[in-house]
Structures are given as structure tokens and as C-alpha cells.
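Only a single protein chain was left out; the remaining protein chains are all shown in position.
Residue numbering begins at 1 within each chain, and the chains themselves are lettered A, B and C in the order written.
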Amino acid sequence: MSNSVTNLAYLAASVLFILGLKGLTHPRTAVQGNLLGALGMFVAVVFTLAGRQFEWAALIAGLVVGGALGVILAVKIQMTAMPQLVALFNGFGGGASLLVAGAYLIFASEAERTTPALVATAASGLIGAVTFSGSLVAFGKLQELKFLKDVRFTGQQLANLALAAACVILATVLVAQPEAANLSYWVMVLLALGLGVLLVISIGGADMPVVIALLNSYSGLAAAATGFVLQNNVLIIAGSLVGASGIILTQIMCKAMNRSLPAVLFGSLQPAGGTRDAGDLYATVKSTTPDEVALLLDSASRVVIVPGYGMAVAQAQHAVRDLVNLLDKRGVAVEFAIHPVAGRMPGHMNVLLAEADIDYERLKEMDDINPTLDQADVCIVLGANDVVNPVARTDPKSPIAGMPIIDADKARTVVVIKRSLSPGFAGIPNPLFAAPNALMLYGDGRDAVLGVVKALQES
Amino acid sequence: MSNSVTNLAYLAASVLFILGLKGLTHPRTAVQGNLLGALGMFVAVVFTLAGRQFEWAALIAGLVVGGALGVILAVKIQMTAMPQLVALFNGFGGGASLLVAGAYLIFASEAERTTPALVATAASGLIGAVTFSGSLVAFGKLQELKFLKDVRFTGQQLANLALAAACVILATVLVAQPEAANLSYWVMVLLALGLGVLLVISIGGADMPVVIALLNSYSGLAAAATGFVLQNNVLIIAGSLVGASGIILTQIMCKAMNRSLPAVLFGSLQPAGGTRDAGDLYATVKSTTPDEVALLLDSASRVVIVPGYGMAVAQAQHAVRDLVNLLDKRGVAVEFAIHPVAGRMPGHMNVLLAEADIDYERLKEMDDINPTLDQADVCIVLGANDVVNPVARTDPKSPIAGMPIIDADKARTVVVIKRSLSPGFAGIPNPLFAAPNALMLYGDGRDAVLGVVKALQES
Amino acid sequence: MPDVPLSPLLPEAQRLLPEAQRAAAQAAETGAAAGGLDSGTLVLLLTIFALAVFVGFEIITKIPPTLHTPLMSGSNAISGITLMGALLALDVDHTGLAKALGFLAIVLATMNVVGGFLVTHRMLGMFQRKK
Partner (left out) sequence: MPDVPLSPLLPEAQRLLPEAQRAAAQAAETGAAAGGLDSGTLVLLLTIFALAVFVGFEIITKIPPTLHTPLMSGSNAISGITLMGALLALDVDHTGLAKALGFLAIVLATMNVVGGFLVTHRMLGMFQRKK
């Protein structure tokens, strides 16, 4: 297999990756796009294997074991646990890249250890290690593992800085003294693993998607750096695509939360001082029953549902589908208002609602539906909290000040489904719950919606 | 100046071209984008000159003469003559590339005349020559030079085929026998010049923009081919950008006319048979006066103007601006409905209206305004014809069948401003003129609009 | 590598060419060219990088919010392209340690790739059933 043929195949693989991403620009072509991406990966792997002598047994064993584990995870996962899974896979990718860089330092010849090669190796080891440990911590936080919650200690920023500096120094040593590269590499990896843990552990659970997108972007850039060393076009192109994707997603999320990236990463989201007067604020809260809600819905002509993280926790999406079908039959127009950061990752709500077979044409983006929310008879807020909190508009000192929200409070009547009056991710009380036109329907999201469905069927 | 520095500069030039095109995605950033593109060209030229020994006197003379002529043409041109000018510039580009390829064959060493180099040279000579003569004919047709009108002779397709075949054979000879390359090259160029003339001369005047976009696209591809020979990244990238732009514009135009590219190029747009019963059709045409139109406008609350090629011919855009200002003052809402192929090149109407200082927010695309045209009190059709011809919707045998049109006929009252009842480019009668709600205001576009303005001011 | 061939130094270059080409060809065949990264190639690779970033940027900003979760998992799967590097570590001639690290890397990267594409496929299938 000549090099040019291989490289042409790599070019084909790159084009397949690009076409794959292009497919993702529309739900109709997205499945095909993803398959094209997978085909690109297949082509890249096959042409890497062709014409070389490998330790075949181990290689195939690795592929089979990894493939089987991947399939199991991908098939078993609940759609509501998607953020965790992406974090996990991201961590695996980081781990692989730190191991590859380590192996390279062992088998690379003297002549191959040029300065650019060593710089790229150090970079991919460093980024890989931070990605690995950081993503695993993110996974744990998203799984709400208790021991990872709210870990903060004094001097944390200082410790981070010291670790980061040590990593960079070790990387420099590695490049300057290639003959002792192995030692400095693995010490650097150890420190970087620690750095990844420390960096992520004090970031709030709901900010994990930002962290993951950012780490993913960095792994893309590390792959591109490796591509320069190996003079390999598919690594460069795939790496840049991933890098661009991660950066753009990070920006979208930060913009939707009206917070800067440093603010997300270095945790300026304080538990707000406003919590203490929550009692006063909630004095006028009115609660309601499924039967009352059913009556309201029955007489409505336009209903808007605002789903949030609570819908994911309660796995209420199928119950919601039943509600929608029922209302459809009665001629009530039902739409969904999707906030860009509702849930725990961008597009989270869309995936859940798609799982429940709800047509994506019904899902409206925040900016499209806000102007017409005052024409909604009933707005059902299902497990959402921060994304409908009017404080973002009114109180410039609030931690979510300036974050664009869905104007649920403008609807004729607002029904809020959640288990209690406790706050959402941002930790601040929500005056919407006490608004004159708001009714609280307490309970688990799924049970509450099923209750309303039952009441509607009986009416 | 080392090669890598030069090539880095070329990379910078390429990035500037890309950023330049990105700037064109919004009117606000477009000026800056164009300047970035020009800067890219400047960088490319400077780094081509740096560190080499040239015949400086001739080189500078060439730049000064060419630059001066370019400035004169660009400054003197009337906005209405833009299609001609683009055709002319396109021709110059083609001429330059055929000369460059010819010069290359003279000075290239034996070792440089590799097969790929010769193929690319032949290709850019061939494309350059066809572009040169074809664009000049297109220029003449757009200028409505009489001797270029409707030139057709029997066996034209055959002659084209024969010429094209001869060109390809000569190109093959050129590649196969590099020692006689000069002779075969210049014979090929001569034949290709003839081919360019024959190909374009029988295409209708209004189809020239399609021809120019296509030729421009091919010159881009020829530049990219040269880039492969010279291993020069800026040529490859600039060439591909131009190639993509030309192809996309061609597609847009063909789609908007509902005709295939071959149908445009090989002239299947027959002078339609329907013309003979135009007399009957036009029996019920009602004509009107500026005063009557002024009365209509005065009592309207929403007016839509549909400009067409006639507005360009009459240079009526400034008069239209006066009309719009007047109606604005009286509280009448005025919008423009822009058909994608109104006029003689894509975006032609937009440029003219921009010249007259009309806000681009007022200009609506066909698909956006069609659904609301039935709510317009008055629709002024100003020198447009084919793009408002309802036959496209009703008669499947018409030459413009299936072409999407602006639904001017749906407005309460339609005022058509043109000099006579003669047909537009497609050569077919327009039943809109005889519709019960249509009034003809005969006259030159500019004079007629000024008449209406005067009547309005006096009322 | 890329070069404007019309240099005035051509005659001398021509004299040197055959020898250089022979040597370079030999080197390339045996894989030696990979040892170093000459500056001409570096510029071409930088060009590829810059263009790929543009392509990525243009395409990804067009992806609708509805598909942002699949985008995240899908692009995560693409980042598993490190698998290529992992495979190369299992070359027969390498030491046992390198192979062991390579094996682990293959397992992790394959999980990332296979799992990533598959879960994206599952998610997207849900979007497609509709309509």
C-alpha cells in the first residue's frame, strides 16, 4: 500500500467526516450524516492497518473488547443519562490519547524525536490527562455522586496554578531533554491527572456540559497537533472539526446563560444571598390538583409546555407525549418552548422529546416563541426553574441577571410542575411560583403529568 | 525571501480571501469584506515580487496601465451597466490567463514540462480563450449591439462540437509532444476563441449572466489547476472559491428561471407560438394616467413595487426613491418585491435601489412577500414583465412554465409601467396586463414615475 | 515544498535535481521522510488546518439547537480518531511496554468511537421516526 494511496484514503475519510457534520444540519439527513462519519472512521482505520505488520492478536482483542464495551454502554444507556455518557466517552478519548503519546515516546527513534514532535506529544499527553480525569469527575457530578458535591478548599486556585505551572515546566523539560523523556512524561501525566480533578471538582454540576464541550474541543486540537507530527491530513482535519465544534457549543451555552467562560470555570456563581427571604416571597403561592389542571386545559385553545431538567429526572417525556396526543384530539394547539440551556446539555430536551415521538416541528426556540407567549392560555412549566425565572429580567444583582429566559409568566395561567419550592441549579428563589397567575402542581414530574392525563380522560 | 515565508504569506492571502467572502454575507460587513479581499490580492502580489529579479520597467508599466484602465472603467460605469462591466472584466481575466499559459510554454524549461504541468497549461489556455471571446460577445449582447442579435445558422451545434473536439485534440497533442508545444498551443487558442464566440452568440441576451457566471467559475477552476502545477496554495484556494461562487450563482439563476443549465446554454427558449393571439388577449387592456395613479396611491395604506429590467433601462431608481419618500411622508407603507432574476443579473435590482439610497430592509424576497401580496392595495410593476407573468403558473406548455413568479395579480389594483404592450425577454404575452384589476401606465419608466410624483405633490 | 518554479536559479537547480530526487524518493519509500517535517510541508499542513477550521466553523454554526446533543456525542466520536495512533503502537517491532500501552489505548479509543457513533445513531433515529 503506497503512501499516496493511504493518504488519498485519509482524504476520503476527512471528506466523509465533513459530509457527516453537514448531515447534522437537518434532522432529516442527520442519521445518514452520522453513518458517513462512522464510515470515515472505518476507512481511516482500515488504511492505517493495511500493509503493516502488527501484533494482530492484541490489536484485534483490543478492538473487540473496546467495541463490545462501547456497544453495551451505548445500547443500555437511558436517554436521560446522555450527559453522563458523553462525559464518560470523552474521558476515554482523553485516556487513549495520553497512552498513545506515552507509547510513542517509548518506540520513537532518536531521529523522530524532533522538537515539534516532542511538543505535540507533550501537548497531547497533557490535554489527554486533564481530559481523562476531568471528564470522569464531570461524569461523577452528573451522576450526582455525593462525595463529589461542593468540594471546595481554601487555596484551590493557587493549587491549580501551581499544578498547571509544574505541568508546563515538565513539558518543557521533556522537549529539552529527549533522552529522559519517559520519566518527565509520566510525572507530567500524573500531575495533569490531578489538575483535571481539581479544575473540575469545584465547578457546579449544571456547568458540566460546558466543561465537557471545552475538554472535547481541546482533545480535537491535541489530535490536530498529533496530525502535524505525523504529517497526517485526516488527524488534522478531524481534530480541527472537533475543536471548532467544542468551541462553538461552549460559546452557545455561555451566551445562553449570560456568563463568561472564566466565570463558569472559576465558579463565580455564588449561592445567592436572596434565599433567606424565600419564605416571604412564597407567602402567596397557590397550589392546585390534577383535576383542576385538566379543567384548565380542557377550556384552553393554546397550550405551551416549558420542559426543564426536572422532566429528565422524572423521565416524564412519555407521559407528556400522552398528554399532547390527548390535547391534540380535543383540538387544543400544543407547542413546546425550548430554552437553549434547559436540562443539562444543549439540545437535551429535544432528544428526550424526540425519544417520546414528539414531532420536532412542535419544538420552538426561545426567541421564536417568546413574542407569542402572551397569547397562550396555559403554560405548563415541567421541571424547569432557572430558565423561567423572571428575576433574570428584573434584578441586575441576581446571579442569573441578564440570562435570557422564556417568558412563561406572560401566559394567561401558568402551571408549575415540580416536587417542592426548592430552587433549581442557580440556587435562587423564583418569584414566578408566587405570581398571581401561577399555580403549583406538586409531585414527581411523571406522576403529576399522568395524573393530569387521567383526569382529562375521565372528564 | 525563503519559500516558506512566501508560502506563509500566500496562506495569509488565502485567509484574507475567505474572510472577504465571509464579509459579503451581510450588507453591513460587505465593504470591509471586499477590502480584505483586495488586501489579500495585494499580499499575494507583493510576495510574488519579493526577492526576484524582474524586468521592472515593463512590469511597473503594465501594472500602472492596467490599474489606470481598471480605475477608469470602474469609476465611469453607470450602475445600470453593471452586467456589461462584469462581462468585460471576466473577459480580461480570461485573456490574461491564456497569455500567461502561452508565456509559460516559451520560458518553461524541459524539466518543468511534466505531463501534469502541460495538462494544466493547456486547460488554462483553453478555458482562458473561451472565456475571453465568450465574455466579449456577452458584453456586446448586453450592450445590445445590433450585429450580435439573434445570430443563428444551421449546423451551429455541429460546428461547436467540431471546434470543441479539435481543441481537445490539439491539447492532447500539446501534452504528448512538448517539443512542439508552442505551435499546437496557439492553434488551439485560435480555435478556442472561435468556439467561445460561437457558443455564446446564439444564447439570448437575458441569459448572459448565466454564461458569465459559468465562465467565471471555469476561470476559477483553471486558476486552481495552475496552482497544482506551481504547487501554490493561494492559487488553489482562490481558484476554488471563485469556482464555487460561479457554480452556485449559475444554479440559483437556473432554479429561479426553472430551466436546466443545458437548456440555457443550447437555447431551447423558442420565440413562443402564443404571440399571435396577443391581440385578442389584450382586447380588454385599460390604460391610466399619472393623476389617476396618484389618487390610487393617496388612498392606499400598503403599496408594493415590483421592479424589473425596464427600471434599469429607464434608470428610474432615483425617481422611485422620490416616490417612496413622498408616500412615506403620507404614512403609506411601501415595500419592494424582488424576484431572484429580475433585471439582467442576480441582485441587479438591489444594487440599483441601493444606489438610490433605498434601505435594504425594505426589499423583500419573492418567497417572503408572496403570501402577503393579497393584502396590498396597490402593486406597481415597474418595467418588469416575465417575473410577474401568471402564465408561468397556469400554462404548462409556456416557455416559462413552472418559473416561480411574484404574485402581483393578487393585489387589489395593479399598475404596470412600461412603454408598450411588447413582451419581455421570454417573448410571450402577459395576461396580467389585461386582468380586470390591472391598469397600464404607458411611458418610459423614469418619466412615468416622475409624472406620478408630480401629480402626488400637486394633490 | 510548494514553490514558484520560475526561479532564476533554475539552471543550477536543474543540475542538482536528479540526484536530489533519487535520494528523496529512496528516503520516502523507506519511510524516512517522516522523521523530519520540512518547512514547505509544514506550510501545506497549516493551510489544511486553517481551511478545516473554517469548514468546521461554517458547518457547525448551521446545526440547529435541536441537534446539539447528537452533535456533541457525534463530534466526541470523531475525536476518537486517536485510535489511529493507538493502532500504530501495536507494530510488531515495538517493545512489550509500548504494545501494552497501545492495547489499553485501543480499548479506550474503540469504546469512544464505537459507543459514540452508536449512541448518536440511537438518538438520531428518534428524530427521524417523526414526520
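Keep in mind that, in the parts below, a contact is a pair of C-beta atoms (placed from the backbone, for glycine too) under 8 Å apart; a residue touches a chain by one contact, two chains touch by 3 or more.
Quick caveat, the model's predicted, so the values are computed rather than measured.
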Which of B:Thr48, B:Ser133 or B:Asn385 contacts the chain that the document leaves out: B:Thr48
Touching the absent chain when the full complex is considered, from B:Leu8, B:Leu126, B:Val200 or B:Leu235: B:Leu235
Which is it among B:Ala159, B:Ala244 or B:Leu295 that touches the chain not included here? B:Ala244
If the hidden chain were put back, which of B:Gly62, B:Pro371 or B:Gly402 would touch it? B:Gly62
In the complete complex, the non-displayed chain touches which residues of subunit A? 2-4, 6-8, 10-11, 14-15, 18, 48, 52-53, 104, 107-109, 111-112, 229-233, 237
Residue-wise, where is subunit B in contact with the chain that is not depicted? 3, 14, 17-18, 20-22, 24-28, 30-31, 33-35, 37-38, 40-41, 44-45, 48-49, 52-55, 58-59, 61-63, 65-67, 69-71, 73-75, 77, 79, 82, 85-86, 89-90, 92-93, 95-97, 99-100, 102-104, 106-107, 109, 111-112, 114, 116-117, 124, 209, 212-213, 216, 219-220, 223-224, 226-246, 248-249, 252, 338, 340, 345-348, 350-351, 354-355, 357-361, 363, 365
Contact residues on subunit C toward the hidden chain run 1-10, 12-14, 16-17, 19-28, 30-36, 38, 40-41, 44-45, 47-48, 51-52, 54-55, 58-59, 62, 88-89, 91-93
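Convention: only the chains that are shown with their structure count from here on.
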Taking the touch definition from the header, please name the shape of the chain graph: line, ring, star, complete or other. line
Hey, which chain ends up farthest from subunit A, C-alpha centres compared? B
What whole-Å value do you get for the distance between subunit A and subunit B if each is reduced to the mean of its CA atoms? 46
Subunit B and subunit C: spacing of chain centres that average the CA atoms, whole Å: 40
Any chance you could list the residues of subunit B touching two or more other chains? none
Contacts with two or more other chains occur in subunit C at residues 42
